[in-house]
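Next up is a structure, given as structure tokens.
Excluded from the complex is one protein chain; the other protein chains are retained at their positions.
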């Protein structure tokens, strides 16, 4: 698991470098599908002092198999996402500014531009509010279940809509691996900012039409993609 | 008092580093409960030239016991806060951008998200307006008394709501020590920004429900806290 | 073509340095009018790894004459602009934040101040929406044709209005050479931000009057220009 732990460390540090995280407000995990194990950031450890040895390894039931530190408080949320969507290889939670503002507005984020359509196929959903009973039961695990429930109910493919707004909380993003999950976090933050200002204008337009959303998403990620130097990137 | 003066210097420089202060617009003090003494930044001295020797030490009546420079203009405000709430070990005043915007809007800042609830238990109060007679009498001392009056009237615990908006002026924050007061200043500035944009949206929601505020505050600071590597951080 | 490729590389890196581009969201091309050849950034290559050898050279029909990499996805758009307006020597496409917000608002950007009038003679047009048939036909080429159509229909001189907002997408800018196109991108981004906040204020004024727009544009670029150390800069 050495390599995965180093990748998870690198992903966490990358969040700070990209300006998505202040204090200790972000955590990256990665999933080794073969072994059924997840590597995740420890709780409340400053990024500047973190080493690969601090990364905690658990199975999908949350049983720690490597590491001396307590894992991220949000670990149970990450695990629910991996259990429901095994095609996901990395999950990220941050309180990045603009995505969090959308989560605080507690509404889906419409697709207002092709920058959005290049990476997120249509609107980014906001989850439903958690009930008081659910808070008392197992807050972080049920947060993950509500994320899974939302994606399924909306009929979204988690690979083509690689992120969600947790109601009144903040974003969760993901991808096939750590690099792609970090990139999706960067993109979500930027489109959240641009979409906020678009929404806010009194003449704010309806979402982009579906045909242009499809064109932009597919020229990057569709079966006949022609962006970049490879077929799919 | 050497150690406290160095800690106060470090806190002042940290405010600049975190982008909370331009020019000389911020001051940090710390309180030595045993000795009944407060160490505070001198007035109008550029941060780049400040040394621990410049930090002024006073008793709670404002009598200088160490230091050749005039203490911060806001010293009397700091002293009123220490006198009323001896559990506080450090007070900070800045004109950080977004917290000052809320102070200029002269309204309480509601809790719109869990980032806020993670550090401030419920809304951040704004003080009442100072009267003309109070301005003439002893402006800075009465500013401190109004802060104390506001916290008491609202039934707030100053440790779980570690900051306030001074009406038409700017924020005061505090904590059990300098590190915690600096962290609370950083958090207040970030949530002030995110809450501004949440409020501003025409569909701005009501504050978060109390149960989720309690969950988030308590998982970090409550008796059964499970965030970070220690019980309480 | 060595010199042009180095200039195109330099222009691409300058966009990153000026904060106009994150990830790989920008592309610069330059046109050698004598040879009828265009040098352009390759698709999806990180800026940090890009060398002058990676820059692709094509003729105006899109036939690659130098380079092993696939050219920018937006190449066909650049080519249409060079074909219609041979006075243009460099074209730039970015998703810079504020210009993209205007593109997402899908409206012309009025001239609200002399900073705008110093560089863009009057409003910056937004193109019409692309039709579904046009998307299916040749998306990038028709995007370029719509840009050309918009400039011509509005009676704009592409040198005195050196940029446009592509409907729901992002800005395209240009200039007589790479340096001037980069400068126009920087200016467009800054005036897009200032104009957004001007528009947004409930008392937002009408555009500046024509006489002041003419005065400011002409003192920099008119036949009797007196800004800078040369007649025309």
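Each chain gets a letter, A, B and C, in the order it is written, and its residues are counted from 1.
Rule of thumb we're sticking to: a contact is a pair of C-beta atoms (placed from the backbone, for glycine too) under 8 Å apart; a residue touches a chain by one contact, two chains touch by 3 or more.
Predicted model only: the values in this text are computed from it and were never measured.
Enquirer: Which shown chains does the hidden chain touch?
Expert: B, C
Enquirer: For the full complex, which residue in B:84, B:107 or B:225 touches the chain that was left out?
Expert: Looking across B:84, B:107 or B:225, the contact with the absent chain belongs to B:107.
Enquirer: Touching the missing chain, which residues of chain B?
Expert: Those residues of chain B that touch the unshown chain are 22-23, 25, 42-45, 69-70, 73, 95, 97, 100-101, 103-107, 129-130, 132, 135, 139, 168-170, 196, 199-200.
Enquirer: Could you please point out the chain C residues that touch the chain left off the display?
Expert: 112-115, 183, 186-187, 190, 193-195, 197-198, 200-201, 203-205, 208-209, 211-212, 215, 219, 226-229, 233
As a working rule, only the chains that are shown with their structure count from here on.
Enquirer: Touch graph across the chains, line, ring, star, complete or other?
Expert: Graph shape here is a line: each chain touches the next, no loop.
Enquirer: If you take the mean of the Cα atoms for each chain, which one ends up farthest from chain C?
Expert: The most remote chain is B.
Enquirer: Centre to centre, by mean C-alpha position, how many angstrom separate chain B and chain C?
Expert: Using C-alpha averages as centres, the distance is 47 Å.
Enquirer: If I count partner chains per residue in chain A, which residues reach a count of at least 2?
Expert: As it turns out, chain A has residues touching two or more other chains at 200.
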